[in-house]
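One structure, as structure tokens, below. Some questions next.
Note that this complex is displayed minus one protein chain, with the remaining chains in position.
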Amino acid sequence: MSAADLVVIGAGPAGLAAAASAAGLGLATQVLDEQPEPGGQIFREIERVAASHPALFSLLGEDYGAGLELLGRFRASGARHLPRATVWQIDDERRVYYRHAAGAASIQARQVLIATGALERPVPVPGWTLPGVMSCGAAQTLLKSAALVPDGRVVLAGSGPLLLLVAVQLLRAGIRPAAVLETPIQRFAALRHLPRFAAAPGYLNKGLAMLRELRASGVPFRRGVRGLAVSGAGRAEAVRYDWRGRRREQDVDLVLLHQGLAPNLNLALSLRCEHLWDESQRCFRPRLDPWGACSVPGVWIAGDGGGIAGARAAECSGALAALAAACSLGRISKHERDARAKPFLRERERHLAARAFLDTLYRPPAEILAPSEPRTVVCRCEEVTAGEIRRLATEQDCPGPNQMKAFTRCGMGPCQGRLCGLTVTELIAESRNISPAEAGYYRIRPPVKPVTVGDLAELDV
Amino acid sequence: MFRRLPETAAQPVTVVIDGRPVRVPFDLTAAAAVLIGDGITRTTPVSGSPRAPYCMMGVCFDCLMEIDGVPNTQACMVPVAEGMRINRQVGARKVRS
Partner (left out) sequence: MIGGGLVGAAIGYGLARQGLKVTLLDEGDVALRAARGNFGLVWVQSKGPGVPEYQHWTRLSSDRWPGLAAELRETTGVDCAHERRGGFAICLTEDELEQRRQMLEVLRRQAGAVEFEYEILDHGALARRVPLIGPEVVGASYTPYDGAVHPLYLLRALHAGLLRHGARYEPNARVNAVHAAPHDFRIEARGTAHAAPRLVLAAGLGSRELAPLAGLHAPLRPVRGQILATERVAPAIPLTQKIRQMSEGALLIGDSFEEAGYDDSTAPQVLSALAARAVRTFPFLREVQLVRSWAALRVMSPDGLPIYEQSARFPGAFLASCHSGVTLAAAHAYPYAEAVARGALPDELARFASRRFDVPKAA
């Protein structure tokens, strides 16, 4: 079994920034990441794309390109990086268990940083399990990591910055979506947050530029779409929706859904650190201090896994957590920590200023949060429908997600609730007329990712 | 469902998808290779309904396939390799004695 001062889980902006800073402060730092190359989802395959596919690199835009500088710092820092390593448990003594090409292994960490980032929020509309329906993020990942673009009629539907970004990136790649369908957004409610948003670095201009680029393309951009549903025999063939008082139908080969991001919580939840309901982001997140300390000693959480704040804020959070970890290991004094933290705290504040506007503007519609069509599949793994969950919540007084899981197997499949957890919470809350905070969330236990019986049997414990 | 951008040529490898040899760029994952075709990775053990990759980042588990004989492998997490056998996962996995 190996050991490290700091084990960083996840090699996105937060994890890379933390690892680079920690290694720079003299901490023996080990990064464990599931993907084959560092960068996380946002900077997916960035080094290879930059080196091999310059046209693709430039069409992905400057926010993507900005990741090269971070990757460079990380590579030069001396932090160790193990790709394709899937962490499935962190125990009470901060031993980190993972599975990689050579089988199961563990590493003893003095401090742990969880930087597991975000997930796309589930978009449970009728037909979303059909082949030919994917998330917008998935299409973007295919573009970044494999230079693949949709072949045929593609419709993007939902709301949020990523919806627009993927539409624009596809346009630049020569793919003309058949339509971009935007579900209702909260313009008036968001308005009062506009001044702060406008002051945040670059956000407003980038947003307006994307809208301009999309409009200029002439692709139908329909705003205020409701009642979204995908249909087809064995695969997506049509998307239906209500727009301007009429039911519409559009033939498709591929539908890309997006409804914003939510923290990827499973590893943090498995540690039983304290979580709270974030009403403005409509999700649970771990309770953290400004350094990223959660309620479990020696464990830090940085980046979108601690609450959605974007890549630039994630880098700052990663650096701050590294400083705090170094301080608690006695490598730097509190004074030094605080002094070094100042620019990161300031920079993070500048980026956080954008959140209130974005969170309010793109708050997912109620019909997506708690689907009203009873046959809509909520748990994709176990194929549990919204109707069944509502019925048990009301008729059988099922008080929360854990009893619901026991009654229906929702959340018991291999994805372990990542694609249904928030929806089940919302459905129970709505049906029982309680807050999502009161409804609660699944109790998550290890393994947070599958591990074979053989690997567990041969564990070095 | 997907195609490669023309200006991004890469060394091809041959993988065998459901018994059919297919030439794909070396830098794809198994799931991406399947998405160049009809994209269907499995049928579910619950209702037998067909599924295709949804998230492409390792969280949705809809891309479970039998890869080089190992059932229920997340195809979006496995880079292709010369001769790799990629089979659709039909319903619940079988055990091998």
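Think of it as A and B in the order they're written, each chain with its own count starting at 1.
Simple rule for what comes next: a residue touches a chain if its C-beta (ideal position, glycine included) is under 8 Å from a C-beta of that chain, and two chains touch if they have at least 3 such contacts.
In this text the structure is predicted, and so the values were computed from the model without any measurement.
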Hidden partner chain, residues of chain B it touches: 45-46, 70, 72, 91-97
Residues of chain A (touch criterion as defined above) contacting the omitted chain: 89, 91-92, 95, 97, 272, 392, 395-403, 406-409, 412-414, 416, 439-440, 443, 445-447, 450-454, 456-459, 461
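Just so we're on the same page, only the chains that are shown with their structure count from here on.
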Centroid distance [mean C-alpha coordinates] between chain B and chain A, Å: 23
Parts of chain B lying in touch with chain A, wherever the complex brings them together: 1-5, 7-8, 10, 25, 27-29, 32, 35-36, 38-40, 44, 46-47, 49-62, 64, 72, 77, 79
For the chain A and chain B complex, residues of the former touching the latter: 34-36, 41, 48, 52-53, 55-56, 84, 86, 119-120, 129-135, 137-138, 141-142, 145-152, 173, 234-235, 253-254, 264, 380-383, 413-415, 418-419, 449-450
